[in-house]
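Just one protein chain is left out here, and the rest sit where they should.
Chain lettering (A and B) follows the sequence in which the chains are written, and residue indices restart at 1 in each chain.
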Amino acid sequence: MKIIALLTDFGYKDNFVGVMKGVILSINPQVNLVDISHGARPQSILEAHFLLKNSYNFFPKGTIFVGVVDPGVGSKRKPILIETNDYFFIGPDNGIFSFLESYEIKNTVHLTNKEYFLKPVSSTFHGRDIFAPVAGFVSRGVISEEFGTLIKSIKRIEIPKPRIKKGKLVGEIIYIDGFGNLISNISREIFDKFTKGSKFEIAIGKVRINKISSSYAEANSKTPIALFNSFQNLEISMKDDSCAENLGLNPGERIRIGRVAKPIH
Amino acid sequence: MKIIALLTDFGYKDNFVGVMKGVILSINPQVNLVDISHGARPQSILEAHFLLKNSYNFFPKGTIFVGVVDPGVGSKRKPILIETNDYFFIGPDNGIFSFLESYEIKNTVHLTNKEYFLKPVSSTFHGRDIFAPVAGFVSRGVISEEFGTLIKSIKRIEIPKPRIKKGKLVGEIIYIDGFGNLISNISREIFDKFTKGSKFEIAIGKVRINKISSSYAEANSKTPIALFNSFQNLEISMKDDSCAENLGLNPGERIRIGRVAKPIH
Partner (left out) sequence: MKIIALLTDFGYKDNFVGVMKGVILSINPQVNLVDISHGARPQSILEAHFLLKNSYNFFPKGTIFVGVVDPGVGSKRKPILIETNDYFFIGPDNGIFSFLESYEIKNTVHLTNKEYFLKPVSSTFHGRDIFAPVAGFVSRGVISEEFGTLIKSIKRIEIPKPRIKKGKLVGEIIYIDGFGNLISNISREIFDKFTKGSKFEIAIGKVRINKISSSYAEANSKTPIALFNSFQNLEISMKDDSCAENLGLNPGERIRIGRVAKPIH
């Protein structure tokens, strides 16, 4: 059975995801539907991008991903299908798939062939009317070119990247997980390249940390720790509590690493 | 594989839905289980009715729906199975299936044959003890008549309908979705029949709107817009924010359409 994996910001109250699944199953009842998450922050392309980026390569080859965080639904943004050597990605062309490098992409198709849409297409729910049925037909083996016209590039959002400023490595919090852990855009690789094994101090809000813990179990109550999470991002965490709430920090918050013996002020 | 689609108000904290799935799979391991939603407002038959009404016809023929919002569990309300030409519906006879017109219903069975129940049947969880196992056996091909005695009609709840009052079309908010959009019982058809292309003003709370937007993308921050959603209901929405919270409005709130050049006061 083909696998179709769904990521949306539709939440868990409404029937939106259920309806998309109904549409897919009406086209191909022999498909294995998997939820990646429907809890992405409403309208946050950045958050959906983060979740999808850190999920897709754990799925088997041939998986069809449908990603719907779509503030521009009904406007001019294109509905697209991206084919790579290993996967298919279906959703709005709004940057949600920016994690795919150009060289990885085999085909990008602007979805224009209405034969594969629900009729009529609403201007508010392309998840149901375009993306779900296209996913259903892709799972039945319809080739990418059938769905519309090939286009040369996808829209890319600006993903905040860490940079060196006044001798410090400056990153930012890009995601807060359900436990309240603060996840930064500083990867282990970038961190190691910067610190080169020397002493360091991590500064975020009023917190100063000068050690990388290896697991959550090392934390004491109420003292934030820093560690590299399972996706290799530098993360600030607090035992049995939400670090984000306790420190009052939000996505976008700066995190600075200094290669100093003296503390950062 | 047969499809069993579930809608409940059980939420996502407990094991109630998981246990129902275990019961179904114990009877028929070759079944495709789909969640429509488990986020219906606790005990709100009206909300469950709305979600199911706007979902079932997107599923393939033969789908078995289990709808459990059941404040009367353990009381005299009947457990039932409804068979239409295309679908099966299983749940309490409390109005949750009121969207089915009498002429669509082939059979309604009062579930009385304990052979198809879990033993003993609790008085608090018919989802597990009656509805799940009956769904499992329906998916295995057991015919409706096997499950109990035929009855002639189902209970129907009063669904609020829009009406004309003092020259105005008066409807009400029947559902607030997870984004905080206010969804009314005024369909596009009724709206068009009333306005006949003339100018209009939509009044809800302190908000006045005299235009139908075609997509969410048209909204500016903090100014509510009106549009017909993907289920063809007139809906009031706000960009990147919860309209319900911002305006302090709840289900039951009146929405009035005037065919006037002058504003409604």
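Simple rule for what comes next: contacts are C-beta pairs under 8 Å (C-beta built on N, C-alpha and C of every residue); 3 or more make two chains touch, one makes a residue touch a chain.
Owing to the predicted nature of the structure, the values given are computational and were not obtained by experimental measurement.
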Requested in this report: Just the residue numbers, please: which parts of chain B touch the chain that's not shown?
Outcome: 10-15, 17-19, 21-23, 25-26, 29-30, 33, 42-43, 71-75, 122-125, 128-129
Report summary line: Those residues of chain A that touch the unshown chain are 1, 3, 5, 7, 12, 32, 34-40, 51-52, 54-56, 58-60, 63, 177-179, 214-218, 227, 229-230, 240
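By our rule, only the chains that are shown with their structure count from here on.
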Query - Separation of mean Cα positions, chain B and chain A [Å, integer] - result: 31
